[in-house]
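FYI, not all chains are in this one, though none of them got moved.
Going in written order, the chains are labelled A and B, and every chain counts its residues from 1.
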Amino acid sequence: MTVQQLTFSQTTPDMLKCIQDCLDCHSICLNTATYCLQKGGHHAEPSHIKILMDCAQICQTAADFMLRGSELHREVCNVCADANERCADDCDRHSDNGSDAQMKACAETCRRCLESCRKMSGMA
Amino acid sequence: MTVQQLTFSQTTPDMLKCIQDCLDCHSICLNTATYCLQKGGHHAEPSHIKILMDCAQICQTAADFMLRGSELHREVCNVCADANERCADDCDRHSDNGSDAQMKACAETCRRCLESCRKMSGMA
């Protein structure tokens, strides 16, 4: 079951997609932070763990603003997109040239969220 | 795309289902709180809005503990199940005998999360 199949009030298809992308991005960033801590080495660099945690939290905040039907959701999506972009780039940097499946999946999920959030914030 | 299709480290199929159920329950409870505030009348009773907000927050917390691979996730899932049960019952009570689709969907989502969380907490 995906979030789109639930009954939601006051949302558009674009917003439902953005909520789903934010929840997916929140989930994989949080999970990837633990993965990176366990891998150690360059994966556990403080700046990398921090951007994963930042991205996880602002994705959750953006999803919640949309789920509440809040007027300020565009502004939050805009900051979320900035975090997505930094996090995707940082995941690429730590992907061992694309051979690390978790980092690759995390970067792709961040980029999907980035696209949805830019569209939602009216700045695509 | 559902959360199950993402690449996750250190999770079992049961845990992935529980994470998804928690994120769905978080989402619909937060959305339903806004729906109920707008409907007004008995839907907007303080105790009803509060249990929706409690359920939304503890679902998020439970999902995050599982996504981090935290040892305490069983205890959090156990409290989550208690919130799910109260929230489902309260949604039934406000469903106008099942004719309110949002309340019905919210109750069903809470019960699915309840079942997953009880199983996860080892108390099913």
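Simple rule for what comes next: a contact is a pair of C-beta atoms (placed from the backbone, for glycine too) under 8 Å apart; a residue touches a chain by one contact, two chains touch by 3 or more.
Since we're looking at a predicted model, the values are computed, not measured.
For this file, in which 2 copies are placed, how many copies does the full complex count?
4
Heads up, the rule we're going with is that only the chains that are shown with their structure count from here on.
Which whole number of Å gives the spacing of the CA centres of subunit A and subunit B?
21
Could you list, by residue number, the parts of subunit A that touch subunit B in their complex?
Residues in contact with subunit B: 1-3, 6-11, 19-20, 23-24, 27-28, 30-35, 38, 60, 63-64, 67-69, 101-102, 105-106, 109.
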